[in-house]
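With one protein chain removed, the remaining protein chains of the complex are shown where they sit.
Labels A and B are assigned to the chains in the order they are written; within every chain, residues are numbered from 1.
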Amino acid sequence: MSGSTGTVKKTGEAKAPVKKLKIVGFLCNWCSYAGADLAGVSRMQYPDEIRIIRVPCSGRINPLLVLKCFQQGADGVLVSGCHPGDCHYQEGNLYARRRMLVLRSMLSYFGIDERRFHMSWVSASEGKKWADTVRSLVEDVRAAEVEAQAGVPVW
Amino acid sequence: MAAAVRKTAADLLAKTAVDLVIGYGRSSGGEIVPEFVSRPEQAQALEWNQDCTYNLVRYLTDPEVVGDAGAGKGSGNAASKSATASKAGVGKVAIVVKGCDLKSLVVLESENQVQRERLTVIGMPCRGVTDQAGKLLAKCEECPPDVYNPRRELCDLVIGEPVQRTGDGPTDKSAARKAEKNDPSGQSSPYGDVEQIDALKPVERRALWDGYFARCLRCYACRNVCPLCYCKECVFDQHDPRWVSPAAAVASNRSFHLIRAYHLAGRCVDCGECERVCPVGIPLRRINRKAAKVVEESFRFRAGLDPQAKSPLVTFATEDPQEFIE
Partner (left out) sequence: MRILERKTLAEFLKNCLGDSELIAPVEIEGRLYFQQLDPEQQLAELAWPAAAAKAVSREHGESPGATSAPDPLTVNSIKEFFFPRRQELYEQRPDGIIPRDAADGKRRLLLFARACDTRGLTILDRVFLGVTEDESYGRARNETTIVGLHCLQPDRHCFCTSLDGGPFGTEGMDLALTPLEDERFLAQGISDKGKALLATLGGKQAGEGEQEEAEQLRKAAEGAIRRAIRVPDQQTMDARFDSPYWKEVSRACLTCGICSYLCPTCHCFDIVDEGYLRLRCWDTCSSDTFTRMAAGEDHRRLKHSRYRQRIYHKFSYFKENFDTHACVGCGRCTRWCPVKTDIVEIVNGIGETAAAGRPSGNESASGRPVKAGAKSTAAKSTGRGARR
């Protein structure tokens, strides 16, 4: 996996080091974590700014955990689980879907940039989708960072 | 109607199994206060007027008020329940409710937090309640007929005739006028106040709410007055793990309000008590109504209507929206 830190030079211009993002990913053990693992063994390249926490099921994710990440300085959070119908525990991801929808709406309502919180369905065979998901997540969080007001913390 | 309330309460206490009537009384300072009457002759203390703003359903989950009369259906067999209830000294409980209060009772019932058969629900047709300056509360201006006249099928008794509200109170016309005021685009919406905030840019929303959260004292009056915040150990009182710092500051206050609203999503019935009690004037209804709007639009559910309904966040539908999911 390639890193994305270090100086980013524009034509003739030296820029300050780009901030290394802190993104937390909650991955369900059976699908998303396996999918991420597949991406790894397949040597797929994607940003290393995501820190993965393995959980049994996306349905285990208490929205408080997502908030805790933001409170403790995370720039972005991802919750990833099995596709609906494929949950190892039958329906955990279906509960998660409802919870995260409400959570996302409330985060946005309080002015927290929506791009910082993502949810995805990644199955065990979707190594490429995993890499794409992380790439798009990092892009979104960076965009949020660029637009963020100076000196105002995420949370 | 106050006289009818007094007579009803006295009769219930004297002639039925009701041990406690929860209603409205008056302090010696002249203010309307919650009143707990346990003997027929005390029923004279009960009042009913437009200062009766409190949602008394809150007390049904307070064991120091109702003893174990509030114990849920799932907690042990009937014999042990009545034994516990008589140990606590409180058997059946009667409660005076307005239509808005009644909706919160419906949710409590659906969550097994009250034994409905131990309750005598006294419904009060209501012309609206007022604030400290005598002005009708905003929630009353928007109140529909099936709330200001409590639904009979949910009450054991209804005192007085259904009220007709015209002029100051809501009619179809005034409700539309009010909605128009909230949403000048002309499309009347029940969530106009929330949509006004949705329409702001994210940085404006952030500034708006952070301004309120800077004032928040973390007195927890909003939580403690809420009939649906009944957890024996609230998440905000947990030490291990401690989810949110108890110290009042914008970030932790934001966490508190977001989490509380999240815990009320699909449960809050907009009784408005939280906003009424906030000493620093945070528009809390606009937070809870946002969650209610999301739940209604995404899961087609409104709280407080069906005592058998399951809360939307403990269920799911196969066709739930997922456009936000990659």
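Everything that follows uses one rule, which is that contacts are C-beta pairs under 8 Å (C-beta built on N, C-alpha and C of every residue); 3 or more make two chains touch, one makes a residue touch a chain.
Because the structure is predicted, anything quoted here is derived from the model rather than measured.
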For the chain not shown, touching visible partners are B
Where B:17, B:199 or B:217 are the choices, the one touching the absent chain is B:217
Residue positions on chain B contacting the omitted chain are 1-2, 20, 25-39, 41-42, 44-45, 47-51, 54, 58-59, 64-65, 127, 130, 132-135, 215, 217-221, 223-225, 237, 239, 245-249, 273, 276-277, 279-281
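Here, only the chains that are shown with their structure count from here on.
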For the pair chain A and chain B, the C-alpha centroid-to-centroid distance in angstrom is 37
Given the complex, residues on chain B that touch chain A span 197-198, 202-210, 235, 243-244, 251-252, 254-255, 257-259, 261-262, 265, 287, 290-291, 294-295, 298-299, 312-316, 318, 320-322, 324-326
Residue positions on chain A within touch of chain B in the complex are 63-64, 67-68, 71, 84, 91, 94-95, 97-114, 118-121, 133, 136, 149, 152-153, 155
